[in-house]
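Removed from the display is one protein chain of the complex; every other protein chain stays in position.
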Amino acid sequence: MLLTTLYIIAITAEAMTGALSAGRRHMDWFGVALIAVVTALGGGSVRDVLLGNYPLTWVKHPEYLVLCIVAAMLTIVIAPLMKHFKSLFLVLDAVGLVAFTLIGCKVAISLGHGVVIASVCGVITGVFGGIIRDTLCNDVPLVFQRELYASVALVTAVAYLAGRQLGVGESQMVLLALFAGFLFRLLAMRNHWEMPKFIYQDDVH
Amino acid sequence: MLLTTLYIIAITAEAMTGALSAGRRHMDWFGVALIAVVTALGGGSVRDVLLGNYPLTWVKHPEYLVLCIVAAMLTIVIAPLMKHFKSLFLVLDAVGLVAFTLIGCKVAISLGHGVVIASVCGVITGVFGGIIRDTLCNDVPLVFQRELYASVALVTAVAYLAGRQLGVGESQMVLLALFAGFLFRLLAMRNHWEMPKFIYQDDVH
Partner (left out) sequence: MLLTTLYIIAITAEAMTGALSAGRRHMDWFGVALIAVVTALGGGSVRDVLLGNYPLTWVKHPEYLVLCIVAAMLTIVIAPLMKHFKSLFLVLDAVGLVAFTLIGCKVAISLGHGVVIASVCGVITGVFGGIIRDTLCNDVPLVFQRELYASVALVTAVAYLAGRQLGVGESQMVLLALFAGFLFRLLAMRNHWEMPKFIYQDDVH
């Protein structure tokens, strides 16, 4: 219930950040809608296709798809105001990252997969929307180059799965992991925590 | 029957435009064949993977795959002549866009999906081949930046689905939607109709 509410908030926020990315690339309205949808629903779709878990969420609930498209069109209208809401969007994006991750873990577990696949599904659900967005916009995906993001997904997933193993009640553990992951992401942004980078140069031209 | 004929014409034409794209990037013959195949068959494959609709068309009918590869190799041979056929290819591409879209709608409906998913499947089938082609060639997909293209797919899909709801006979409605979509695309090219673009600049570096 809580996760569904957060999911709906999160796909709306992600669709709007996707629309802004498309706007930075001067795409037309169709491109804006597509990038918005892919950013919001792409992570879960990649997860379900890799697991063979049909029907996909948005195929079963086309209303989520419609919501993302409406959010994208709204973004075009209110774009001039968006710069005042930058912090709000970063917060909503953090909520989305953590909620997506937990949903991904729960889907994998409900299909009978073990903890390795469950964490991977959590991370995929959390970050793959942004990766496809950046690939379609022809950028090197941001998630590989900025403040802790995928790591937040991984830590959230591992915390949740560890708590479950230790016998913490399901709903307490969801709340705890949500809160911990969210706080971790906010701290990472505030303090510009970054993962170490791997810099490799060879003499191949 | 008509749709199958148009489908075969369309995948041939799309394979040839894919081959030309690969040639512009100086790819080798393998790259040319791959880009051709992906351009022609990619839209339908993405649709079927998202719907879990197995086997994919070209897995069931490998002859379509062979046709695309032959068309790609032929394009290499006759490339010096291709500039004389530019208008023909734009026309065939328009036929393909509309035929692919209708086939996508029909597949979704035959699987029991509603009108939202059916229109989305129509648009995906119509335009995704070109999107994957441009992503593999490392361009921002053209479909997001030029004359009405995806919009033609959407209008065609909506017209077809609306006609069905209103009780127009299946084959009449296919013909009508084919003709209307095709005309719309030709008019869009002739008059350089474009979708409005969303241009967003923020002060983030």
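The chains carry the letters A and B, assigned in the order they are written, with residues numbered from 1 in each.
As a working rule, contacts are C-beta pairs under 8 Å (C-beta built on N, C-alpha and C of every residue); 3 or more make two chains touch, one makes a residue touch a chain.
Because the structure is predicted, anything quoted here is derived from the model rather than measured.
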item: Touching residue (missing chain; options A:63, A:170 or A:194); value: A:194
item: Residues belonging to subunit A that touch the chain removed from view; value: 49-52, 113-114, 116-117, 120, 131, 135, 138-141, 143-145, 150-151, 154, 194-203
item: Positions on subunit B where the hidden chain makes contact; value: 19-20, 22-32, 34, 45, 49, 52, 54-56, 59, 62, 65-66, 76, 79, 82-83, 135-138
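Convention: only the chains that are shown with their structure count from here on.
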item: Relative orientation of copies subunit A and subunit B, as a Cα rotation angle in degrees, nearest 5; value: 120
item: Whole-Å gap between the CA centroids of subunit A and subunit B; value: 29
